[in-house]
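Not every chain is included here, but those present sit where they belong.
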Amino acid sequence: MRIGIMTSGGDGPGLNAVIRGAVRKGVRVHGAEFTGIRDGWRGLLEDELFDLPTTAVRGISGRGGTILGTSRTHPYSGGGPARMREVMAARGLDAVIAIGGEGTLAGAARLAEEEGLPVVGVPKTIDNDLGGTDYTFGFDTAAAIATESIDRLRTTAESHHRCMVVEVMGRHVGWIALHAGMAAGAHAVLIPEFPVSTEKICEWVRSARDRGRAPIVVVAEGFVPEDRDEAVAVHGIGADGRPRLGGIADEIAPLIEERTGVETRSAVLGHLQRGGSPTAYDRVLSTRLGMAASDLAVEGAWGQMASLHGTDIVRVRMADAVDRLKRVPLSRWEEMQVLLG
Amino acid sequence: MRIGIMTSGGDGPGLNAVIRGAVRKGVRVHGAEFTGIRDGWRGLLEDELFDLPTTAVRGISGRGGTILGTSRTHPYSGGGPARMREVMAARGLDAVIAIGGEGTLAGAARLAEEEGLPVVGVPKTIDNDLGGTDYTFGFDTAAAIATESIDRLRTTAESHHRCMVVEVMGRHVGWIALHAGMAAGAHAVLIPEFPVSTEKICEWVRSARDRGRAPIVVVAEGFVPEDRDEAVAVHGIGADGRPRLGGIADEIAPLIEERTGVETRSAVLGHLQRGGSPTAYDRVLSTRLGMAASDLAVEGAWGQMASLHGTDIVRVRMADAVDRLKRVPLSRWEEMQVLLG
């Protein structure tokens, strides 16, 4: 049996550990052989494949990024399923393991269920916004980097009696902001799921300042203040009506300074959160998911993905996982609010 | 309402975040006041108590150790429950939150269920060997430190073409060895639950060496090779019949070198694994557990503890959690073995 493996969409810490886990299990236990697919669906559509023996995956579980490369190529572009079937036949691929986020898995689900292609999946999203799994790998690393960064920023904020607004990833959901904000002891946490007004943010800032603290505001990139026109805000129009060049942190910081009188600075963590060596937690999760994906491929469980449930790795139908965003629930938001201000 | 709070037994990363979470929730939401109890049960027996306002817990969630101090004093020593009742009455304590491991929680369960004392708990064990909870805080940090240490040791092992035996915590269970071994890509993982023979260890080492790798062996401190007399081994008698001065790593390393011809060194991580700033994962878990413990105290849920189930914080009867060790199950061991050698 020959299994193709690819990483697709934005990269994240843990991809290499998934690859290694899949190859090690597939080769050693199932006697399979592996083919690396270059840059996601693009490699499959353009026939950029290469042999992937176990020697190619040794020592990579602690390395960030993906040895396979990645791209945002859509599976229905450039020939689509028909072309994939052709390439897979020509190269003797009996299965494909697709590691990716919502878009990738939606594509993989459709390929498996509608086109009958032998595809299984592993969920990947740093934002942790995928359903069907307790956590996705990469999220723990991103939250850890954000936490460590906030720890650093706090000392300089305190020395200057400043407020610091730190923007973390999370276009649609606030998981990283929630976890990093709780871990680092933030005074305000702003997430897309629960918009608050600029005045509420300032209240939290004043409360912290009045207790002698340097107020720390953690904001997910997709947050929009309640009192802003969302339609405008999400299209990158700043509060002044002109195109917004920085992130939401750069927009909120001057508002806070103006209303509270507390000198305020912003920091946008950006790509830092998706790079570098994964945490031990993510390496373990990734390795286990990779091994389970090999099992799925060998069993022919097309359309299924490996996912985390409690401490177990289970299988879930991909189509079920991608039909809704996993948002921060109200209970977690209420829990967080107790610590703010 | 006045709530006493204590940390008991070995310290671990996350204790301060539990304390902060409990105090913040208790004061802000429940209007309670807090009393710090010095050094575990000792403080309660010897009336070493002090006021613990929210200002005393600010900024501590990222700090290792415990601001309350800890000791291994047994709750039934020095006056026992009667004395505690006396002190609690004199100081106006309506509840006690006991943060500790198997011994502490067993004591707390007995105090609550047999003596009728108003005690609730938070489980703490770096080894992750407590039942009733998916993970305990401190474990993720310990596994992270062990993983980072093995990453470091690997480069020197490779330069010298050596085998490195790394001893991690785990007197009765192999969770840290399992996770760090998987995260760091170890070639042999040795845990108390599944003893293997010295020959089997050497097989793994030879297999790695033959593929050009520097063999990495991760061993839990409580591991005993299958071919050793356990009764002797656990009492610290070395393979030569004399008292063993180093750990199990120091004993295994020369055996590996002798049998495989691979130069072998050992490293004992020891206390490093329990010190320092907790990971973001542990800070979030700890904070949530602390907040939940405050709820338990306010509700009078005596004998209950806060614990992790999936992504939820739930309540569990302490007496149920402490009656059995949470060992690494066979499924996890089989999963691990695929990656060894």
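Structural remarks
Order of writing sets the labels: A and B. Residues in every chain begin at 1.
The criterion applied here is as follows: contacts are C-beta pairs under 8 Å (C-beta built on N, C-alpha and C of every residue); 3 or more make two chains touch, one makes a residue touch a chain.
Model, not experiment: these values are computed from the prediction.
Of the identical chains in this model, 2 are shown in place, and the full complex in the file is built from 4 copies.
Throughout what follows, only the chains that are shown with their structure count from here on.
Between subunit A and subunit B, the centres computed from C-alpha atoms are 30 Å apart.
Listed in rising order, the residues of subunit B touching subunit A in the complex are 20-21, 24-25, 28-29, 55, 58-59, 61-62, 134-135, 140, 143-144, 146-148, 151, 179-180, 182-185, 211, 213, 277, 279-281, 283-284, 287-288, 291, 309-311, 335, 338-339.
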